[in-house]
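All protein chains but one are shown at their positions in the complex.
Letters A, B and C name the chains as they come in the text, with residue numbers starting at 1 for each one.
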Amino acid sequence: MTLNIGVIGTGAIGREHIRRLSHKLLGSRVVAVTDINLEQAARVVQEEGITAEVYPDGHALVGAADVQAVVVTSWGPTHEEYVLAAIAAGKPVFCEKPLAVTAEGCKRIVEAEQAHGKRLVQVGFMRPYDAGYRQLKAVIDGQRIGEPLMIHAAHRNPSVGEGYTTDMAITDTLIHEINVLAWLLDDQYVSAQVVFPRKTSQALAHLKDPQVVLLETAKGVRIDVEIFVNCQYGYDIQCEVVGEHGIARLPEPSSVQLRSDAKLSNEILVDWKQRFLLAYDVELQAFIDDLKAGQLTGPSSWDGYIAAVTGDACVNAQRSGTIVPITLPTRPAFYG
Amino acid sequence: MTLNIGVIGTGAIGREHIRRLSHKLLGSRVVAVTDINLEQAARVVQEEGITAEVYPDGHALVGAADVQAVVVTSWGPTHEEYVLAAIAAGKPVFCEKPLAVTAEGCKRIVEAEQAHGKRLVQVGFMRPYDAGYRQLKAVIDGQRIGEPLMIHAAHRNPSVGEGYTTDMAITDTLIHEINVLAWLLDDQYVSAQVVFPRKTSQALAHLKDPQVVLLETAKGVRIDVEIFVNCQYGYDIQCEVVGEHGIARLPEPSSVQLRSDAKLSNEILVDWKQRFLLAYDVELQAFIDDLKAGQLTGPSSWDGYIAAVTGDACVNAQRSGTIVPITLPTRPAFYG
Amino acid sequence: MTLNIGVIGTGAIGREHIRRLSHKLLGSRVVAVTDINLEQAARVVQEEGITAEVYPDGHALVGAADVQAVVVTSWGPTHEEYVLAAIAAGKPVFCEKPLAVTAEGCKRIVEAEQAHGKRLVQVGFMRPYDAGYRQLKAVIDGQRIGEPLMIHAAHRNPSVGEGYTTDMAITDTLIHEINVLAWLLDDQYVSAQVVFPRKTSQALAHLKDPQVVLLETAKGVRIDVEIFVNCQYGYDIQCEVVGEHGIARLPEPSSVQLRSDAKLSNEILVDWKQRFLLAYDVELQAFIDDLKAGQLTGPSSWDGYIAAVTGDACVNAQRSGTIVPITLPTRPAFYG
Partner (left out) sequence: MTLNIGVIGTGAIGREHIRRLSHKLLGSRVVAVTDINLEQAARVVQEEGITAEVYPDGHALVGAADVQAVVVTSWGPTHEEYVLAAIAAGKPVFCEKPLAVTAEGCKRIVEAEQAHGKRLVQVGFMRPYDAGYRQLKAVIDGQRIGEPLMIHAAHRNPSVGEGYTTDMAITDTLIHEINVLAWLLDDQYVSAQVVFPRKTSQALAHLKDPQVVLLETAKGVRIDVEIFVNCQYGYDIQCEVVGEHGIARLPEPSSVQLRSDAKLSNEILVDWKQRFLLAYDVELQAFIDDLKAGQLTGPSSWDGYIAAVTGDACVNAQRSGTIVPITLPTRPAFYG
């Protein structure tokens, strides 16, 4: 049984997902694509060697009879519209982050999905599918460090381009920690604060870099996340969970240990694309497998919604310098 | 395009390969099986939920019209016969180790394959498909440590059963190092010596354990491999390559770093099946993909042959206590 | 040339210093001791096998003709009085922390010392004498990570007794980080904030544990220090300095790496006394050597004063939950 998938948006990540769904994963086939640039969509179909129809827009694609599930990888501001269309059509949809560009948009999706009566939406948060984070969660859930009390985390990029703004440290970068740490802890956030250390001389004039975001969860766990997007030395994701009787640390990516040039060293990745490469495969394979099994289990529209609300609070905290409370409704039973 | 595969031998590893080829890998389908125990073969077909015909024996399976490639996972002494049959039928064959139980048997296969005129055989040495060994080879081939001069390696199991004999330290255990180290170095062996350290009190009476095997290669590289199959603490594979200006070490399997109980620790695997789990997938996927691309590139029957000759020399070295020369013909151009 | 030293306070740490000064370090001799419990002082003299006079109180000891330098290891509230007495007598004094129990007391000492016209006081902050911190400072000062922007630190004890109160997390525990981080950065503090994570079930009812202290320095460096005094697993001091193009981490204490029981592990110390054992020797030897060279260079009364002011701000921050500014006068040229 092969799942017929339509992909909305054939830019960089859309194209990678098309390749995965066509040539790498089991049980899926891309039968429909569309893009704001239809020529580009047609070229991708040709270059990837697939037989998929090019639809004039996302709505036509969602409505196509042979499309059984939709993948949304278009420009962020269009996500909400296409996800809502898929829900309206009763078709499952995998939507890259953000689920919607506003918390209200996310809420509309959550409400539509609940009205439909069954989970249809998975948001493209891939870290819960990373083997390292899974090992870390197994250690926590296995009570090997006791109840978690604190998390010390860091998200570092070698450098960013001119278009990267101070609030993108939240909406583009921290958003992954917001998702994965709540999942790790099975918890949600109640307040956010941001402090700005001395700015690195390596950052452009308009950007505050690094930043430290302090989050508090409902269970009282305190989290500090360093975001440092011009750290120069590598793409480096750190996560240390401090529990009542032990501490667990996210594994470093596996690499050859070298003794050379008066150094005992392991390579640190520089390209972020390498870091969670496998997690993307696992994430989409899970989407396909879960659909076949009849029940989505990955990051839900609710997770997308609370990420949006938390992200908004963090951006407010950046601007106000104060501790910003985060008020979230109780997770509906619908979302497990 | 899906490759139709017939599997000879539905025991433990046969069954795992059937599962891989049916439910995990891309582009293959098991259409035929057989086993010395036909009822068991039929049960596997049923339990794995596949539609494969059960043939009365390996020859019938090899001859079946819809079988495009053969996987041999039967009892070792039968391998040669079925591989030769597949070659005779002009069908590609993936054969679990050993390719044959004698070097002469391997040689017959090598000759038959060359007479056929094109590579048809891949031997089930999976370590060259392990991500860690591949990283290690990339470091060597990238000249990051200079010309290799020595390898220090270890192959440790927590314990072995009563059936494990002193020579199986070579034929069952070292055989993987024999294969992967020659591949790492792009070299072959010219002599072997075995020394027996003080015996561990944890080994049964009939077994000499641990052992240290000393190998010399054509390029003069000196290798020491510790084989210790009752080491108690874990399944642990170590490999350190000493080059002219640096040293590279096989990565440890990735794991969470824990601080607990007055220890900073990482888990060591205990079950050998976990260690190269992914490598088995990659190995068989490569067999399928290579067949589709028209050219096998994995461990060849030649590699199986030199492993057999080298293994024989090591067993002689165990018995004689002397340095045993290994005489191997030059690798034919046919085998790259 | 041997320096004649008088020790005020022969309790645990006093006795250890007597042993050091008598039997372990070069160029010193303990010629005078006193204690609130004179019998105990006499017993220490006898048991340590030294020929030292027992004086009725600290003032008598300071005034003794043959006492060339004073070591104050008595009860904290008496420190100020004896240090001032030593300054009045123009005698160098090594005072265990705290220099005085109030910032005002420290200030009086600073003023008296400046009035005297030459440095006479060294405060017993030993971390700047630890080999690990010195390596870390060398890396920073050598510009190997660029300008420091952040520090992530932790100070963990396996457990504490009933007498340990929430504010002692600052005055007894954090006080070492307050000193050593300012020294590492060559900087001082401008604000403090304290957040309280979920309390560990391992702490007694009256104690908030763990705590996270956030400090900001004059140069804008942001520091987070986790204080966790019932962490169960060990005595663990962590310090990571994030610079503009690299990150440096305090070395773990050296230990044998073990492979056993399915773990790759290194021991973590449990007893805090082991952690900086050598640093105490180096610290006191430096005091002796510096006196002989004519110029104290270790932690000064000014360092004791800013530690007291910073500590007060942190205690206020604990109580108020707010960000407490730290106002410190400029370091006088007198203190380098």
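One rule holds for everything that comes next: a contact is a pair of C-beta atoms (placed from the backbone, for glycine too) under 8 Å apart; a residue touches a chain by one contact, two chains touch by 3 or more.
Keep in mind the model is a prediction, meaning the values are calculated, not measured.
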### Message
Given that one chain is not shown, what are the shown chains it touches?
### Response
A, B, C
### Summary
Of B:Gly105, B:Pro210, B:Pro251 or B:Pro299, the residue touching the omitted chain is B:Pro210
### Candidate in contact with the missing chain, chosen from C:Asn37, C:Gln135 or C:Ser201
C:Gln135
#### Entry: Selected residue (touches chain absent from view) among B:Asn4, B:Thr165, B:Gln202 or B:Asn266
B:Gln202
### Task
With the missing chain put back, which residues of chain C would touch it? List them for me.
23-24, 26, 131-132, 135-136, 139, 144-145, 245-261
#### Entry: Footprint left on chain A by the chain that the document does not show
232-234, 236, 252, 259-270
## Note on the structure
Contacts from chain B to the absent chain lie at residues 146-147, 149-150, 152, 195-202, 210, 212, 214, 216, 219-222, 224, 226, 228, 231-233, 242, 244-247
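As a working rule, only the chains that are shown with their structure count from here on.
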### Query
Which is it for copies chain B and chain C: same residues on both faces, with over half shared, or different residues?
same
#### Entry: Highest C-beta pair count, chain pair
A-C
### Summary
Whole-angstrom distance, CA centroid of chain A to CA centroid of chain C, is 45
### Message
Need the CA-centroid distance for the pair chain B / chain C, whole Å please.
### Response
59
### Residues of chain A touching at least two other chains
245-247
